[in-house]
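A single protein chain has been omitted from the complex, and every remaining protein chain is retained in its original position.
== subunit A ==
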Amino acid sequence: MDMEPLAQGTPKRRRWVVEKREKKKKKKKKKKKKREQMEDPQANGDHNHNHIPKKLKLSSPSSFISDSEIRQEFAHHQLGIARINNGSFGSCPASIIAAQKQWQLRFLQQPDDFFFNHLQNGILRSRTLITSLINADHVDEVSIVDNATTAAAIVLQHVGWAFAEGRFQKGDAVVMLHCAFQAVKKSIEAYVTRAGGSVIVVQLPFPVHSDQEIIAEFRKGLAMGKAHGRKVRLAIIDHITSMPCVVIPVRELVQICREEGVEQVFVDAAHAIGSVHVDVKEIGADFYVSNLHKWFFCPPSVAFLYCRKSPIALDLHHPVVSHEYGNGLAIESAWIGTRDYSSQLVVPDVLDFVNRFEGGIAGIRKRNHDAVVRMGELLARAWGTHLGSPPEMCPSMAMVGLPSSLRISSDDDALKLRTHLRDHFEVEVPIYYQALKDGEIGGDNWDGRVAGYARISHQVYNTVDDYLKLRDAINQLVKDGVTCNNLP
């Protein structure tokens, strides 16, 4: 470039001005890219980096997500519904849905290229992030599957084979909580009972007042079950039971299992991630599963199954057998035939989302917990009832006693009430029927007996009005003398 001064107005000068402008633009772009890479190592294609973006985010309070932005993110939720059941099916913000659509489009555009060049990397990236989130040692320990139901099938099918191949003897036992998720109970029937195993059911108290109650009952139940020298091969323990919803002291229960000679422990933590703190090493179980679409903002559906490194982990298989059979559960699970894997690929986007909140996912958990407890107490006061468990045993959900005048007498009644609340009051909340305990007198004595609980959830999109709507709905039903018997 010549150094002579350029005369104003000449084409040469005009060219020089344009070139200078372009150079400036390029420099600015480069700086921006570098800044972005510092904030997100993955922008570099650095797939194996365990780094969680939030640690680098230099956020100031003004850059946290605002209330109106949150409303926008969940604008697709049906208007008018008090949606206080995040626990059943979860929720997914608009920006994650958009990210998922991008992945779906990439597959549709050129599926072969996607399959050969992008899918495996995408899944590995998600697995790596999850490994950090849950404090696992190694990404090999983390497989991604559809949901906790699938994870249960994987672990229980392995138990089935152990019976079939003589490693377990007929009558060897599997332990479960009486309130284990129905799908898991069926899976035990399908894979354990059918293969000759027996099942020890441990009753847990509800309402419950402390961890100690649970620990004592579990110890008792396990000891009773082991009577006559029965060998206990596997214990399945919920981290957060579904119905009724209680945070279980899993770490202590896992320890009891070890002390009592239980061979393996599987923690069904379907609700855990995004709801309570998850540290798989601290909990110490052999298998741990949680759904990311419940409380971790992923689209339906995606879950991780953590399997502590051991010889047994090598013998686990996904029940849908495909090309990768024998290459390890994580690799098997990453290809189970042509399907839409997009929900498994948005985990990095979800981390970006939660980091827009103050305190990231930990902040979200805390605020959800505090709010649901506050709302639970508000409802209990309004109805003259109580919470089914103390605040410290509530995650982002709480069990709130319903007025006895509703006369909830069965699971069917609970479902009828739930439907009625949905259809006539635009409130979505699951109802739990609390069966009579041994020795309790039922019959027509409904005086003050809380036979039903509402399991209320709180997620970032909820507002106080949602709970006031439930409060008023129930008050209306009580005022009108409605019972589950005379529900339309």
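By definition in this document, contacts are C-beta pairs under 8 Å (C-beta built on N, C-alpha and C of every residue); 3 or more make two chains touch, one makes a residue touch a chain; residues count from 1.
As a working rule, contacts and distances are computed from a predicted model.
For the chain not present in this complex, what protein name does its UniProt entry give, out of "2-methoxy-6-polyprenyl-1,4-benzoquinol methylase, mitochondrial", "GPI transamidase component Gaa1", "Probable L-cysteine desulfhydrase, chloroplastic" or "Dihydropyrimidinase-related protein 4"?
Answer from the UniProt record of the missing subunit chain: "Probable L-cysteine desulfhydrase, chloroplastic".
Out of A:131, A:264 or A:301, which residue would touch the omitted chain in the full complex?
Checking each option in A:131, A:264 or A:301, the one touching the absent chain turns out to be A:301.
With the missing chain put back, which residues of subunit A would touch it? List them for me.
Output for subunit A: 76-78, 81, 83, 85, 88-92, 97, 101, 105, 107-113, 115-116, 146-150, 152-153, 156-157, 161, 164, 182-183, 186-187, 189-191, 194-195, 291, 293, 299-301, 317, 319-323, 325-326, 336-340, 343, 419, 422, 428.
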